[in-house]
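With one protein chain withheld, the remaining protein chains of the complex are depicted in position.
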Amino acid sequence: MAERLSNREGIKGMANPTRYGIERVAYWLQRLTGLGLLAYLIGHIFETSTIVHGKVAWDKMLEFTQTPQGHIILTLVIGMCVFHTANGIRVMLGHGGIGVGKPGQPEYPYKAASLNYKQRLCIWVSIGLAALAMMYGASVLFGD
Amino acid sequence: MRESIIMKIHYGTALGAVVLVAVHILMRMTQNFGQSLQYQNVIANYHFLPYALMLESILILLSVHGFNGLRVILLELKQGSSYEKMVNYGSIASMAILIAYGSRTILMAGMGMS
Amino acid sequence: MAVVTAPKPSEELISIDKTSDQLDTITLRIARSNPAAGHETTYSEFKVPVKKWTTVLETILYVKQNLDHAVAVRYSCRQASCGSCGMKINGKPSLACYTRVSELHSNVITVEPMNNFPIIRDLAVDFKQLISNHKKIKPFIIREDSEVTPESKEFIQTPKDVEKYLQFSYCIKCGLCNAACPTMATDTSFIGPQGLAQAYRYVADNRDKGKEDRLKIVDDSHGIWRCHFAGSCSHVCPKGVDPAMAIQLLRGYLLGFQK
Partner (left out) sequence: MVNSIELDLLIVGSGLAGLRAAIQAAKVSSKLKIGVISKLQVMRSHSVSAEGGTAAVLYPEDGDSLESHVYDTVKGSDFLGDQDVIERLVQEMPSEIYQLEHWGMPWSRREDGRIGQRPFGGYSFSRATYAQDKVGFYEMQTLYDTCQKFDNIEFYNEWFVTSVIHDGQSFCGITAIELSSGNFYTFKAKALIIATGGAGRVYSFSTYSLSSTPDGLDMAYRAGMALKDMEFVQFHPTGILPSGILITEAARGEGGYLINKDGERFMKKYAPNKLELASRDVVSRAMMTEINEGRGFKNETGVECLKLDLTHLGKEVIIGKLPAIREISLKFNGVDPVTEPIDVRPVCHYMMGGIHTNIDGATEIQGIWAAGEAACNSVHGANRLGANSTSECLVWGKITGEQAAKYILEGKSQPPFPMHLIATEEKRIYDGIFRGSGSVNPYEVRQELTDIMNSKAYVYRTENNLVEGLKQVRQLHQKTWKHVDDKAKEYNTNFSNVMELDSMFRVAEVILMGAIARKESRGAHARVDYPDRDDKNFLHHTLVYYDTKEPVLKTHPVTITKYQPVERKY
């Protein structure tokens, strides 16, 4: 009730990346991939724990992952990992104040220096790298 | 803990992970991917102490990083002191559980208990 | 002796869209609500005549003056310097007096109250949180000799020193950045880009000695770390403040990248 009155956008504001340019998309992807990777990490740890039950259990697990669905998930994980890492490095440097532009007298029409082409380029490169990695990963996985 | 220290840990774990995960994945690439997952090879890996240690550090780094990331998202989603306390302790507990569970695998596989 | 030079088009001239001459009536949709009186949001539609220089604020005032006196809207300077008229225009946080109808390239304009601020009524929202967060970061020069004596002259500050903070003091406290920020959308305790940028404005001022104080204030579980450099604040800021930059630079101190 109080939240409705406060007119906060709520989870939609976090979850809708379509406004405010590519930086907002990057923010959203970073979150999503972070969560995805965490989910995978948890899964992965359970997955690998089968090894303590011997070869049979391990092979059964492997069989389970080596299905098309398993490959798709793994491909996604590769993409998520690459994007999250590459973009994470950009974000980290940004958070340290690196590459976010230099203060100066802004000129009308104001263009924010922090939303500069280098940042944008890095975001696109992260997306591109992730796509490449996914293609490569998919070719290896499905290639077998 | 001051938020800046937590976040420095968050960035630190991320940086550490970059290097180690790269090694971890490259190991899968040294051989044919399918082969690298063969039971014997995996067990061999676990028996190789430096590699086991690396796996252990990846485990710690990523659990800390990942659950702190989750903590951040949850803190931003909803506020209130008891909720926030729950989130803070909850994420520490989750980290601990995941690390314990993963370590069990590494330890047992490494010691050849299976 | 000056002669009138024939107006020549400049490459960077941001001229009024000449085709918009044909734009003569638009439909203005205004979000109406009065939470205190229990009225949920509804939309009223009006036909409003416009010219090429007409701003969205003028269309709203046209409605208020001629069609429906009851529209609740905040405004004052009508020249983008007072920060009163922030609202969502066709979904994007903007200043109404600073948005020309012709820029929107649409015959239907929807105006709604800014998100992340409680609604008082219709388009007018409550600024208590922004005001108190602004106060929280100690937005003033902190130093012992900040009161003048009869002998005082100025603290020396070169144009270069001024440039380090000047852009951040463009802030008109319109709140658009807080309305756009994704963290603000859910985090009720977040200081917000407006306050954080002002913290940096004072930290970057070489007359100020309050850096440690302010760093302590923003280093909080709902402080500076809740900014994820989404950049939406800078995307909507009408004054070129670039809060996203200010926040990252401020965080640079906390991370030890900046001294």
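Every chain is named by a letter (A, B and C) in the order it is written, and numbering of its residues begins at 1.
Basically, contacts are C-beta pairs under 8 Å (C-beta built on N, C-alpha and C of every residue); 3 or more make two chains touch, one makes a residue touch a chain.
Predicted, not measured: the structure shown is a model, and the values here were computed from it.
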For this session: Specify the shown partners of the omitted chain in the complete complex.
Result: A, C
Exercise. Of the residues C:Ile26, C:Met87 or C:Ala124, which one touches the chain left out of the display?
Worked result: C:Ala124
Problem set entry | Omitted-chain contact residue, chosen from C:Arg29, C:Lys92, C:Lys138 or C:Lys209 | C:Lys138
For this session: Can you list, in ascending order, the chain C residues touching the missing chain?
Result: 1-5, 7-10, 12-16, 34, 36-37, 52-53, 55, 64-66, 69-70, 72-84, 98, 100, 120-122, 124, 126-127, 131, 134-135, 138-141, 145-148, 150, 152-159, 161-162, 165-166, 169-173, 202, 205, 207-208
For this session: Using the touch rule from the top, list residues of chain A that touch the missing partner.
Result: 105, 107-109
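Following the convention adopted for this analysis, only the chains that are shown with their structure count from here on.
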Problem set entry | Chain-level touch network, classified as line, ring, star, complete or other | complete
For this session: Go ahead and note the Å separation of the Cα centroids belonging to chain B and chain C.
Result: 42
Problem set entry | Two or more partner chains touched - positions in chain B | 11, 76-77
Exercise. Where does chain A touch two or more other chains at once, residue-wise?
Worked result: 11, 14, 31, 95
Exercise. If you look only at chain B, which of its residues touch chain C in the complex?
Worked result: 2-4, 6-8, 11, 72, 75-79, 84
Exercise. Along chain C, where are the residues that touch chain B in the complex?
Worked result: 183, 186-190, 219-223, 225-226, 254-255
For this session: Please name which positions on chain C make contact with chain A in the complex.
Result: 14, 35, 91-92, 113-119, 125, 163-168, 170, 180, 182-186, 188, 204, 228-232, 234-242, 244-246, 248-252, 255, 257-258
